[in-house]
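The following block contains the structure, expressed as structure tokens.
Every protein chain except one is present and positioned as in the full complex.
What follows is chain A.
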Amino acid sequence: MEDIEESEYVAADHDLLVSAVSKLDKTQHITEPTRNESTNIGSEFNLLKRTNRLNLNSVAKILGDTAHHVQISKKLKKTQDKSKVLSKPLEKPQAERIKRSTGYEATKKKVGRWDPVVARSRTVDYVSFPLKSASSKLEPTGDFLTKLTLKSDLEKQLDEVDPPPFIEEEVEEEPVFPMTYEEMVEHRKHIAKMRAQQSYKAAKAKRQSKIKSKKYHRVLKKEKLKQQLKEFEELQKTDPEEALKKLESLEKARALERHTLRHKNTGKWAKNKLIRAKYDKEVRQQLAEQLAVSRGLTKKVQDNESSDDEADDGAIPDMTLSQDPMNPWMMQRPDKSNVNTEFDFGYKKFVQNKIGKKDDSDTDSNDENVDDEPSNGISVLKDSINRLTRIDDSSDDTTEAVEQETITVRDSVKPSQSLTSKPQRKTVVTQKSLKRAKSSEGKSKKIKPIATTNWEVVEVEPVKVSTLNVSEDITEVFEKHEDSIAQKVENKLKQIRRNIEMLEKAARSNKRDTKKIEDRKEKSNLEYLELKKKNVKPIIDEELIETSSKTVQDDDKDDQSLSKILNTAQAPSEPSAGSSTSNIDPNRFIQAKPKFLNTALSQGDNQYDQLDDDDEQVVPKVNIEEVFEEDDVVASFRQEKEDEINKDKPEEINLALPGWGSWGGKGIKPQRRKRNRFINKPAPVMPRRDENKGDIIIKEHKNPKLGVHKVKDVPFPFESVKDYEASIRAPLGNTFIPEKAHKKLIRPSVITKAGKIIEPMDEDELLLPKNKRFRNEAIIKLLGQKK
């Protein structure tokens, strides 16, 4: 009993210990209630979420190690092991669907391997079957010869009696591998390639992540931005709604930035705005406003600076610690919400600073620091100068300066651990040092907005309002620009004046006698390009001369040209039976001059024969044409041509009904408006082939019998007549092209060898280099789709 009691006692202690330990865990604070007395009423506080299931393990444990119970405990344990409840099987159709889909995927992949093979065999000029050509290996000579040896009868009989020992060739069974050698090589290659690619990519990522160069990142960012812009523009073209959404999202993303006045048009916000600015007037205005504000700000800064330099050195404003947004230490403090500080810069910060300054000057005038101010001021000035010289490191400098004077508070930054109850240190910062630091910061801030926040600063333009002589520079630049513009304007003016002078001179010279010559020259220069053209069209294309001083001569010239135009315009309307001849300029070109040849004469009339070998041209006295002058062949031929032309011309159709809506009858002319309205004018005809060819008539009729032989439809892959005509342009026959080319062109697309069994393709085909090399993705995709 004692033992039991003791053990109970110990157990109680143990429970305590356990509970103490479990308290450390903090997850279960409420202990399981123990029932001391039997009651009917269960306390509501004792209700615990506890499963009613019996823990078989503990039962088995209780059974202990006794030999008798071992079996039972084992059985128990076993039952528990297998007591996992199987999930309910899926509905049959559902399961089948899944099975089908997975099966489809697998089969698709399997069949898809053949795509390049199929695509290649579709595109190649010809396919010859059987695919596997018989091996060209020769038999060993011995084997070949044995077939040829003849055996004598005696030998045959001997062989029957005593058959020669049959040498069994040991056929070495090749071990069956899951993959063929080629497959294996392929597989290994593939894996190696993958690995290489992976490692390459990893290395690249690592390298890129390590790059600290600001320039690099800037470039990267710019690229990204450009990409974004491009995408957006594309999106705008394809899907304007989507683009609008994206625009909105962009807007949202930069909504916070919208309030700030940072970096003119170099910041992200401004850049994002710039995208919008193309399409939104308001945004443009906003940008302009922003720029204006920033300009104003910078100006003020300069003013302040100058004033500071002069007198205000001493009056360094003090700010309370809590309000200081620029203190990096304050910003890094985890317990303080950073939301405010994050946006306390730029314009807002400037305003804040201003307010702070005022406050400081009001409230802290009696502070003890005031005494130290002169020395402080000097140091601050030095600091600021330093900062000016080393713009990039300015923020670091300030932090360093602060570091020297402040007690480090790094420890406080560290997150306190729950298990280790270390005494938390509180930051002790001397008011004085911080103030000093603050003032210096503030000053520097005034001079130049330095990137001390999380925002990325993008320096795009070299224009920095940092140095003291910036204003001078700017004025210089402006002056230069103005100068250059003025010069340009002057140059232009000079040129114009010169032109005017030239024109005037020309006019004067025209007054003299040179005008005619010039005109002639111009004509000759212009008109030599004319073809032997009979339908002269008016040329109204005149040079435009922009001068106020238009001389009389010029007017004359104009008149001439006008009259010329009129003449040409009227010419075609005139009846041109006879005039057509006058229009032909025989001296234009190609009009072959008659060449008199000293041909031989027959024996009968031998009078000229002495001249036979002379080089002179003998022009006969009587022109035989004159004999035939009477029958006017030429005129009749031209008349014929005229008729031919007129025959083909479609006539106007007059749809006007005389007397409809107006008076009709003899002597009444229909209204002009009506006439124009009811006359159907034919479409303009194509120029005839013989239009400018002189005494040649080319009939332009369609040959219906030829049409039977012509192609009336362009077959499938072609979408233009031109392409189709190009595809049938070349002859294939061996009478037209060399035999070799002919054979090549008429080779059938499928060649089969007679008497050979054509086996279906096996998977070795997949590994052939010619199939692997086929990489015309478009065709593969196309043929793959059909399945």
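Just so it is clear, a residue touches a chain if its C-beta (ideal position, glycine included) is under 8 Å from a C-beta of that chain, and two chains touch if they have at least 3 such contacts; residues count from 1.
What we mean here is this: contacts and distances are computed from a predicted model.
**Q** Would you kindly match the missing chain to its UniProt protein name, picking from "cyclin-dependent kinase", "F-box-like protein", "WD repeat-containing protein 46" or "Alpha-1,3-glucosyltransferase"?
**A** "WD repeat-containing protein 46"
**Q** Touching the hidden chain in the complete assembly: which of A:N57, A:Q285, A:S727 or A:T752 does that?
**A** A:S727
**Q** May I ask which residue of A:K61, A:K75, A:R122 or A:K278 touches the chain that does not appear here?
**A** Final answer for the missing-chain contact: A:R122.
**Q** Of the residues listed, A:Q228, A:T266 or A:N598, which one is in contact with the missing chain?
**A** Residue touching the absent chain, from the options given: A:N598.
**Q** List the chain A residues touching the unshown chain?
**A** 119, 122-123, 125, 521, 524, 528-529, 531, 589-590, 592-603, 608, 613, 615, 618, 620, 623-625, 628, 631, 633-634, 636-637, 640, 689-690, 693, 695-699, 701-703, 705-714, 716-730, 733-735, 737-738, 740-742, 744-745, 776, 778-779, 782-783
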